[in-house]
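Shown here: the complex without one of its protein chains, the others still in place.
Note that the chains are named A and B in the order they appear, and that numbering of residues resets to 1 at the start of each chain.
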Amino acid sequence: MNLQVWAQSLIFGIFVGGLYGLAAVGLSLVFGVMKMLNVAHGELLMLGGYATFCFFSFYHIDPFLSLLPSAFILFLIGMGLYKGLFSPLAKLHEEVKIKNSLLIGFGLSLIFHNLAIRIWTADEKSVSVLYSGWGFSLFGLRFPFIRFAGLLLAMIVIFALHQFLTKTYFGKAIRATTENWESAALMGINIEKTSMVSFGLGAALAAMAGTIVSVGYAIYPAMGLGWTLKALIVVVLAGLGNIGGAFVAGVLLGAVESVSTLFVGPYMEVVGLVIFLLVLELRPQGLFGKIGE
Amino acid sequence: MNKEYKLSSHRRNFFLGLGTAIILIFALVPLLTKRNDFINIMILIFLYVCLAQSWNILAGYAGQVSLGHAAFFGLGAIATRFLWAWGYPFFLAFPAGGVVAVVFALIVGHPALRLKGIYFAIGTLGLAEILRITIENTLPTVASLPEDYIATYNLIPRYYLFLILAIIVVAMVFWVSRSKLGLGMVAVREDEEAAKASGVSTFRQKMVAFAISSFFAGLAGGAFAFYQVSYYYELPFSPTWTFDALLITFVGGVGTVVGPIVGAFFYVIFKELFARTFPELHVFVFGILFILVVLLLPGGLVEMVSRIRRLVTARKTETGFC
Partner (left out) sequence: MLEIQKISVSYGDLQILWNISLNVEEKEIVGLIGPNGAGKTTTLRTITGLLRPSAGRIQFEGVPMENVPIHKRVELGISLIPEGRGLFPEMSTLENLELGAFTAKGRTCKDKTLEQVYELFPILKNRKKQSAGTMSGGEQQMLAIGRGLMSKPKLLLVDEPSWGLSPLLSKLIYEVIGQINHSGVTILLIEQNVRIALELANRAYVIENGRIVKQGDCRNMFDDQHIREAYLGTESA
C-alpha cells in the first residue's frame, strides 16, 4: 500500500474527525454543566442538518450562510427542551437524575427520529451546491473544498467557544457551574438559566455539525444514533467535560477510523467502538483526563 | 418507585384464576380461528412480552439499564438459525440459542458490570453495535428457509412456542420478584452502596440478573429465528429491539410483573391500528408516553391503574358507607 493512499485516507479522516470533534464538544459542554449525557445529541445534529436542507430547498440559501440561522433555531429548541423536560429533574437525587435524563434523552431520540421520517421521509438527502465537487490538490492529494471548509469551520467554532468560555462572564459562569455548581450558585449564578443556555448551546453546536454533514455527506432520519455514538466515543476518549480535548480526540478518532478502513474495510466502525469500550473500562477519565475526575 | 403489591389471598386466588383463564383462552385461540393475521399479532405480542420481561429483570429489578439487549436477541437468533439449518432438531437448536446468549453474557458481564449507571448503558450499546456491524458485514445476506420447508411451514406450533415461552418468562419474573434473589437485586437497584455494606454481593446479583436477562432474550431470538421465514441476519441485532423493550417496559410499568405484559399488548395494538395509515406512529406515541412516564408517572400504566383504583375506592368509602 503506497504512501499516497495512506495520506489521502488520513486527510479524509481528519476532515470527518473535525466534525466528530464539533459534534462531541456540544455533548461535552452539556455533560459538564448538567452532568448528564444527552443521548439525543445525534438527533439534534440531524435536525440541524435538515434545517439547513430546508433553507436550501425552499429559499436557496447557501448552507454556509444558513449555518448560523440553523444553529440558532436549534439553540431555541434546545432551551425549550431543557425547560420542559430536563429542568423538572434538577431537584432530584443525583443518581436518579442521571438515569432519568438518560431515559428522557432516549425517548427524545425516538420521537425526533420518527418526526423526521414523517416530515422528510426516510430517504437520504443532501445539499448539492455548485461547488460540491470542487477541490484542490496538494502534493498529489485531493482536498475536497467542502470537507476542508468543514474542518476549518469546526476549528473556528471551537475556537470561538473557547473564547466565549474563557473571556466572557457568562462563559466563566458555565465553567464554574461545571466545576462546582453549589459554589457557582453561591456566587449569584442562576444555575437554571445557565443549564438552559448550555443545553441550547450544545444543541446549536450539534446543529452546526449537522449543517456540514448535510453539505459534505448526507442526512437521513436514522443517522442520529450513529452520530450520538461517535460523539460519545470522542467524549469518553477525551475525558468527560474536557471540551478542548474533545476536538483533538475527534480528529484522532476520524483519522484512526479512516486509516483502519484500509485494513479492515467496513469494520472500521468496530475499531472505534472497541477503542471506546477499552477506554470506558480501563481509563474512564479519558486519554486526556485526570485521575479522579 | 416500584411497588409489588402484597396481595391478600383472596386477591391472589382471583389473579391466579384470571391468569389461568387468560392462558386457556390464548391456548385455544388457534383452534378458534384460522385467521393468520390475528395469530401473527398474538405471536408478536408474546415475542415482545419475552423481550420486555427479560429486559425488565435486569433494568426494573436489578436497576441496570442496558441498551444492548438486542445483542442477546441476535445471538440467540443466529445460533438457533444455524444449528437448525445444519440439521439439528429444533428442540436442541432452540435452547442452544439461549445458551449462546448466556455464555456471551457471562463473558462480557465481568467487564461490563463494572461500569455504573450511564456508562453501563452506553457500554452495552457499544457492544451491541459491535456485534451488529460485524454480522452486517460477515453475513450481509438474508437468512431464508429452504423452499421445500416453506411449503410445510405451520404457524400453529410457532404460536404455542411463543405462548409457552411468554408464560415461562412471566413466571420466571414473578418467581424471582418474590424470591430472596429478587430482594437482593432490588437492594442493589435502590442503593448499591448500602447493599454492599450490608453484605450483599452486588456483583453477583447483577451478574445473575444479567445472565437470566440474556438467556431469555436469547430464547426469544431463537423463537424468532424459528418463526421468521426470511430476514437479514443482522436484523435481530438492530437496536430497535432494545428500544422496543425499553418503551414497552417503561410505559407498562418497569419493575413490575404485569407492566411489560400490558405494555406489549398496547404496543402491538397501536402498531396494528396505525400500520396502514401511519406506520411507525406507535413508536412516536410510545415515545411521548415514555417521556411522560419518566417525568410524571414512574410506575407506568400499572401505577396509573392502581392510582385510579385507589381513587375509586376512596370515593366509595366516602359516599356509600353504611
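In this section, a residue touches a chain if its C-beta (ideal position, glycine included) is under 8 Å from a C-beta of that chain, and two chains touch if they have at least 3 such contacts.
From a predicted model like this one, the values you see are computed outputs, not experimental measurements.
Asker: In the intact complex, which of the presented chains make contact with the chain not displayed?
Answerer: Result: the unshown chain touches A.
Asker: Quick one: which of A:57, A:163 or A:183 touches the chain that's been left out?
Answerer: Checking the options A:57, A:163 or A:183, the one contacting the hidden chain is A:183.
Asker: Can you say which of A:83, A:97 or A:172 touches the chain missing from this structure?
Answerer: Answering carefully, the residue with contact to the hidden chain is A:172.
Asker: Using the document's contact rule, name the residues of subunit A that touch the chain not shown here.
Answerer: The list for subunit A reads 169, 172-173, 175-176, 179-180, 182-192.
The rule is simple: only the chains that are shown with their structure count from here on.
Asker: Express in whole angstrom the distance between the two chain centres, defined as the mean CA positions of subunit A and subunit B.
Answerer: The computed centroid separation for subunit A versus subunit B comes out at 33 Å.
Asker: Residues of subunit B touching subunit A in their complex?
Answerer: These residues of subunit B touch subunit A: 65, 67, 111, 114-115, 117-119, 121-123, 125-127, 129-130, 133-134, 136-137, 239, 243, 246-247, 250, 278, 280-281, 283-284, 286-288, 290-291, 294-295.
Asker: In the complex formed with subunit B, which residues of subunit A make contact?
Answerer: Counting only subunit A, the residues touching subunit B are 36-37, 39, 85, 88-89, 95, 98-100, 102-104, 106-108, 110-111, 114-115, 117-118, 225, 229, 232-233, 236, 265-267, 269-270, 273-274, 276-277, 280-281, 284.
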